[in-house]
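With one protein chain held back, the other chains of the complex are shown just where they sit.
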Amino acid sequence: MPKTAIFGVAVIVGFVIVAALAPLIAPYDPSAIDLSSAFAGPSAAHPLGQDGAGRDILSRLVFGARLSLLGPLLVVLLATLVGVPLGIAAGYAGGWLDGLLSRSFDVVFAFPALLLAAVIVATFGPGFGTIVIAVAVIYVPLMARVVRAGAIVESHKPYVDALKVQGFGALRICAAHIGPNLTTLIVGQTALYFGYALLDLAGLSFLGFGVQPPTPDWGSMLWYANQQVYVAPSAVVPPAAAIVLSVVAFNLAGDWLSDLASRSGRR
Amino acid sequence: MRLFVSESPLLEVHGLSKRFRVRSGTDRSATIVAVEDLDFALEHGGALAIVGESGSGKTTTARMVIGLEVPSAGSIRLDGRPLESSPSRRERRRRAREIQIVFQNPYLSLDPRQSASEAVEEIVRFHFGLAPSAARDRALEMLTWVGLGPKEAQARPRQLSGGQCQRIAIARALAAEPRLVVLDEAVSALDVSVQAQILNLLGDLRVRTGIAYLFISHDLGVVRQIADDVVVMYRGRAVERGRVEEVLDRPAHPYTQKLVSSIPQPGVVIPSAPVAREDPDDGCRFRARCPFVFDRCLDEPGLIAAGPGHEARCWLLATGQSDASPPAESDIAEVRI
Partner (left out) sequence: MTQALLALKAVSTWIEVDGGAKPILIDVSFEIGRGEIVGLVGESGSGKSMTARTIVRSLPEGGRSSGAILLDGEDLASMSVPALRQVRARKVGVIFQDPRSAVDPLWKIEDHLTEGMRVHAGRSRDEARVEAIGLLEQVGIHDGPRRLSQYPVQLSGGLLQRVVIAGALAGNPELIIADEPTTSLDVTTQAEIVAIFSALRRDRGIGMLFITHDLALAASLCDRILVMYAGRIVDAQSRDGIFSRPGHPYTRALVGARPSAGTRGERLAVIPGVPTSASDAPGGCAFHPRCAFAAEMCKSQIPALMPIDGGASACLRIVDIRETLRV
């Protein structure tokens, strides 16, 4: 396993452990307010300092890992569960179904992602669930388009003809044969999307659309810190670093996973 | 061995045609005629070869027989019973118990994720409803029929050679117990030494099960080895047909003669003809490349008798024209080097 992949996986595992054991690791209650120490810089008691409401940044970072990692997981899950079947259907069926689905995807792509997210947030109000849905709406057609291309290639191979000749139904062919042959492709995509979804979610939170205080989340921490950047510039660093680190880690791990998968698929 | 006492042939094709509408940049809706007015019959347990080069329509014909393409016109009858042109899934399932197919590419015609045994088991379970263990036994049995052992049965296509993969494809085709197997260039992608093994296998299987073959090929040597009868196709039309020895030894149609003379012979090179003008869309389609073309060729000939059970689509055979034998050696002007 290449060093970059080891690093990536280690960081991911590390963050997951931190998120899971948050109550045991965090020194303070992330929501504990102490207005007398607002914007305090790093100190012995608070290694990463305190935010505008006096809350311990380190504890918020630790607890924030939960939502910050859960978000991308949900997005990827949705993208896969909805996008893969749509993509396979479009690729295998072709014709009007493909036309309909592809045009639908195009409609989604036509909107700047941010605008779409803003509309969804305006409709449903800000919050974790809303931004997850907003980002998933973008990633579903993304996944579907890639899977569709793979499905088209598979559908033209003679083994699919051989299956049709037997009288197998489209559902069976897609689910039992085409889908499994696309796992390489899908796994590669999910790994990629995890990192980017994390970034997108953090970005939306950064803009104030996502998780609202006092719930800890890296993106909203960044938003909050950004509001007060002239007062307490150091508060920006911890959430930003956490986000960057995890995106890099997912990209590295994802690259390795894709490589592995594509090598095993090749003869 | 199955015995059939039957009057009608196993497979009968009448007036089969397939036209594709093509929408390309400049040609708004051109029609490509892949197959036009094709007739042939295959007896129970017989072996019929369809020979042609690219553009002959032989593969399209195979796909229509197996139900992967919808004919534009004509009929296909199995045991005298007409087959639906656009079969429903249930109809396909029924048809699969009668007609199966083996494709050209040994690797792409198998699901790369299935082992040999799994591929055959799936067929057996689908058509016969066997329980998993019974299906596995049957699959292993079929694989031994085609010369593959338990070790290969567990292997995936990419771990096996082309010849072995083709054996799996044959086992899979036989698993449904069909009466006819369509072999679409089934040995063309194999090494010569492996080709011979597969041809022998096919011959043995035919003797053993009484199954019929519809063999699509461009290779006259292979056709001579495995087929009893042959239909030669050019640009979608049958231009000659008859018993294999008759057609290959005494080809009546100038195209067949060209095919036969193109078989490499040691030290013989036929001088290169200048590149032909495009083939015409009417009359005899071969006339642009034919050394014997004359005025009558502007009309498309029908199939004319050239001998017992031997016909060719060429005016040369109509009484009063020159005789149907292939041109004398001096006419071809072989260059011996």
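Note that the chains take the letters A and B in the order they are written out, and that residue 1 is the start of every chain.
As a working rule, a residue touches a chain if its C-beta (ideal position, glycine included) is under 8 Å from a C-beta of that chain, and two chains touch if they have at least 3 such contacts.
This structure is a prediction, so every number in the text was calculated from the model and none was measured.
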Q | Visible chains in contact with the missing one | A | B
Q: With the full complex in mind, choose from B:Glu141, B:Glu245 or B:Asp299 the residue touching the hidden chain.
A: B:Glu245
Q | Per the touch definition above, residue among B:Pro71, B:Pro106 or B:Gly163 touching the missing chain | A | B:Gly163
Q | Sole residue of B:Ala155, B:Ala196 or B:Val293 that reaches the chain not shown, by the stated touch rule | A | B:Ala196
Q) Residues on chain B that touch the omitted chain in the whole complex? A) 53-54, 161-163, 191-197, 199-200, 203-204, 218-222, 224-226, 244-245, 258-259, 261-275, 335, 337
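Here, only the chains that are shown with their structure count from here on.
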Q: With chain centres taken as the means of their Cα atoms, state the distance from chain A to chain B in Å.
A: 52
(Q) For a test of understanding, state which residues of chain A touch chain B in their complex under the given definition. (A) 157-159, 161-169, 177, 180-181, 265, 267
**Q.** For the chain B and chain A complex, residues of the former touching the latter
**A.** 66-68, 89-96, 100-101, 103-105, 107-113, 123, 126-127, 158, 169, 172, 176
